[in-house]
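Only one protein chain is missing from this complex, and each of the others stays in its spot.
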Amino acid sequence: MVPTEAYVILSMVLFAMGTLGVLLRRNAIIVFMSVELMLNASNLALVAFSRQWQGVDGQLFTFFVMTVAAAEVAVGLALIVAIFRTKQSINIDELHLMEG
Amino acid sequence: MQNLALIAPLIILFPSVGAFINFVWGPKLNERASAIIGSVAAGATFFIALGMFSYLTGNNFQPAIIDPPLLDGWLRIPSANLEIPWQQRIDTLSVTMLLFVTFVGTLIHIYAAGYMHGDKRFSRFFAYLNMFLAFMLILVTGNNFLMMFVGWEGVGVCSYLLIGFWWDKPKGEGIKNANAARKAFIANRVGDFGVLMALFLTFWTFGSLDFFKPTEIANPAHYEHLVHEDDSHAGEEDSHSGEEGDDHGGEGEGESTTAQTVALSTDTTVAQEGEEDDHGGEAAADDHGGEESHSDPFGFYVNNDHLTYNQLGVFGQAEKLLKLGEGETLDRGDGTQVGRTVVIGSWTTDIDTVVSLIALFMLLGAAGKSAQIPLFVWLPDAMAGPTPVSALIHAATMVTAGVYMMVRSNTFFYYADEVSLIVTIIGGVTALAAGFMALGQWDIKRVLAYSTVSQLGFMVAAVGIGAYAAAIFHMMTHAFFKALLFLGSGSVIHGMEHGHHHLHDHGHGAGGHGHDDKAHAAAHDSHGHDSHGHDSHGHDEKHDDHAHDDHFDPQDMRTMGGLSRRMPITYITYVIGAAALAGIWPLSGFWSKDEILADAWRAAIFDGKLSGYIALGLLLAAAFMTAFYMTRQVWLVFHGEGRHDAVKHVPESVWQMTVPLIILGVFSVFIGFVNLPSDPGVSSLGLEAVFGLHALTDWLEYSVLHAHVGAFEWLIALVATGVGLAAIFLGIRIYGGANPLNEKNEDPLYVNRGFRPLFVFSNARMYWDEAYDRLFIRPFQAIARLLARVDWDFWHDYVHDSVITKGFNGVAKILSQPVDNGLIDGTVRGVGRLVKGISGVLRQAQTGYVRVYAVALLVGVVAVVVLMLLPVLQG
Partner (left out) sequence: MTLEILLFMAVGAVTIATAAMMLLSNNAVHSALFLIVNFIGVAFLYLMLEAPFLALVQIAVYAGAIMVLFLFVIMLLGAEKTGAGAHLRRFRWMAPVAMVLALTFIITVGWALTQGDIDSVEPPAGAAQVRFVHAAPLPAQVAAPSDMMTPATEADTAAEGEEAATDEVATDEAATDEVVEEAPAEEVVEEVVPVIPAQNLPADRVFVLLVNGEVVDDSFVYGEETDFLPVEPGLAVISLRGTADGEDVVTTTLELTADTVQTAILAGDEAVSFYAVPQGETPGLTVFNAYAPLPALALGDLKGELFNDVRRILTVGADEVPFGTYTAPLSYPADFPNWVAYEPGRIDNLELIPDEASLRAVVLRVSEFLPEMRFGEDALIVLGAERRPDNELRPLAVRLDPRPVDQFGTAEAVGERLFTDYLLPFQLVAMLLLASMVGVIVITYRGDHTPKPSRSTRRKVARPLTSVITSQTGADLADHDAPQLPERAEQPSGD
């Protein structure tokens, strides 16, 4: 049986990689995919702990995270499409409308 | 036949619907449609009343109580344990009222269709008439005091609306009409105070307002007596009972019908009579009827002994309480006891006192509604309304409400001797005084108005001496002949106006003009009081373009004379009505007046009552007055020569007006025979074979507990007739010439030095109005003026304008400048500036680039993770 620690470390590494993707990539779609990667990493940790504690709640949380992620992807991609229509670019460094 | 009574609610519904239609669609309806709707609604009530009559005769005169389903619980206050049912009582008294109210009312509706022709608010008038009729029928058929009061107030409102119907007449006459309406309304308010007090006292004492409960027999002694009579078929020594027995034996229905009728409203349990009844015929009946006398052979109740106190209406309860001895108590039916003692607030008193008080307050109410001293002053002024209104309100219906209430409450009056004496005095004095005032009037309708007051005085005096059936009898005959007289006078007025217009259209300046002026001058001579409240007829409006400025008064008898040739039908019917009013044998007025006088005589001689003597004296004098002023009126109006050119052009009235006159005339002749007294001898013309003896009284005995049968007294009949004939003879002597008035149109009595003060006093209506003006109205106005001055000068000028305004301005000034502008605004502006400065610095951090936010977030996340794991790292 694979120890839980191994899963957690794997999930941590994936999460960190996702973080780097969010911070360093400029293509908005890649950034988005990195966010998905981070969500998956956290899901992995949840499921691992769920097995550890023999409780199904962690899996249910994962289920909900997946659902929310689906909603988020839909809205996020719609936003990207809308932004692309107006600015003809999805480079996030060109988007600073929120500047104070 | 039981089902027939169930249509009773329709008697109120029909006129209500008629009124509703005429109100809502009135402006769109033409006169014909309005008149037909109103008259049909009124006529329908008469036929329903006939149905009620046949119901009662078919059910051995046992009352029916109808609960219209929709109105159930119309007044219910659970917290006060007060629930007044909406019940209509169909008994002999209410059906008597129903019959003549609806009959006369219907005729008046038809008459009004002709009389009101051309009025701009024609349909409104019929709506009011129908509404009036509906309320009057509520008043009459209600089974409790509150329903009666609803009707009472309703007819009050309608009379207000109708008297002031021509409130918009030009030249100040509208104001006078409106004032007359207000006067009627306010005088009635004073009376209503009495009614309300009587109601409150009744409810406080007895805990309900029902006349009788549905299962109750209104006059148990009478009923029981009938049953026993029928059982035994025994001859009675007592003349009273004997005749009664004859009457009912003659009907041949027998006991079975009677018993079944009672079964409809009571349980079929065998009644256990508590004690021997002390009724006169009891012993004889026991001998013959034997075992059947205590409880009905069919097991039906023949009296109210099985009912507990709480199951009785107020009259039954009052009877029980009044018969209690000192200190005795009675079970209410729920285990509690009730005694003679009544506690009202902190005042503890005996039931006798309470009943007397109730009766006294009712007398006040009746004085308002039935125009008795001291509240009668509204009625003559109410002649300002259209003539059909005068007939409807003053002859047939509304003014009888007070007498009806007193007769309905006869139990209270029967036991309140002192109050009965007061009632007698008030009634008698009113009869005499009003009769006296009538003979000095020039206005044809005003004479009739005082006559009405006088006749109502007869009825009230009858109640005072305990002749309740006689009061109702006189009310009934009076309704017919007084309606006849009013309608006849309306016909005369109508004709005079037509004649006048005709004169203006064709005969202007044709010689009679000087005569006209003379009449005009006479109308405004020294006796200036009679210029009030003339029935200035609505037809004027059609002819306003004539702009005649002579104040021709079509109601002034000084302009009339010799009309008998111009309007024969009106003349004949009018003479019949006048003769009936004067009490000439064998017309209806003779019988009813004679019964009151005979009762007064019997009360005086046999019972030795003071009230009997008073009533006899006052009423005989009033009867003399009656005959005298009616003779004066008939001769002034119809005989001699016309005193105005208009008379020459007077036409006979249209059929809508004459037909009711004829019908009423016939009834005025014969209606008196429905209550022939005992032993009439030849005076009855043998008509007792048709009508029976004292049929009305027997009929009323089923609902009027203390009714008694009148006997014929030759002495009284002869004296009364003699007095009447003497007055007529005297009247003809004085007014019989071709022109009884002198060249200044002054009354012969005025011309005669000896009678002049009396005539002036009568013409001025005994200065009642002046007295009220000085005693009440002027002080009231003075107080009102003073209060208005206080309100304006003190409250408005000083308190509002000076104190409050200035103080408010001062405070507002302080609050606005230093406080609001300086402190509060300063604080707010300071905070605003501060926020602006800080945000100017902070906004630099917001680059708008997502990645910066993300890295900031990550820094935070890592910091949190490190902090969270710090214990683990160290351990």
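Chains: A and B, in written order; residue numbering restarts at 1 for each.
Note that in this section contacts are C-beta pairs under 8 Å (C-beta built on N, C-alpha and C of every residue); 3 or more make two chains touch, one makes a residue touch a chain.
As the structure is a computational prediction, the values presented were derived from the model and not from experiment.
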Contact list for the unshown chain, restricted to visible chains: A, B
Contacting the left-out chain in the complete assembly, out of B:204, B:792 or B:808: B:792
Interface residues of subunit B (partner: the chain not displayed): 175-176, 179-180, 183, 377, 381, 532-533, 769-770, 773, 777, 781, 784-785, 788-789, 792, 796, 849, 851-852, 855, 858-859, 861-862, 865-866, 869, 872-873, 875
Touching residues (missing chain, whole complex) on subunit A: 1-10, 12-21, 23-27, 29-30, 32-34, 36-37, 40, 43-44, 47-48, 50-57, 59-60, 62-64, 66-75, 77-82, 84-85, 89-91, 93-94
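Assume only the chains that are shown with their structure count from here on.
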Approximate Å spacing (C-alpha centroids) for the pair subunit A, subunit B: 93
Residues on subunit A engaged by subunit B in the complex (per definition of touch): 19, 22-23, 31, 92-93, 95-100
In the complex, subunit B residues that touch subunit A: 842-851, 854-855, 858
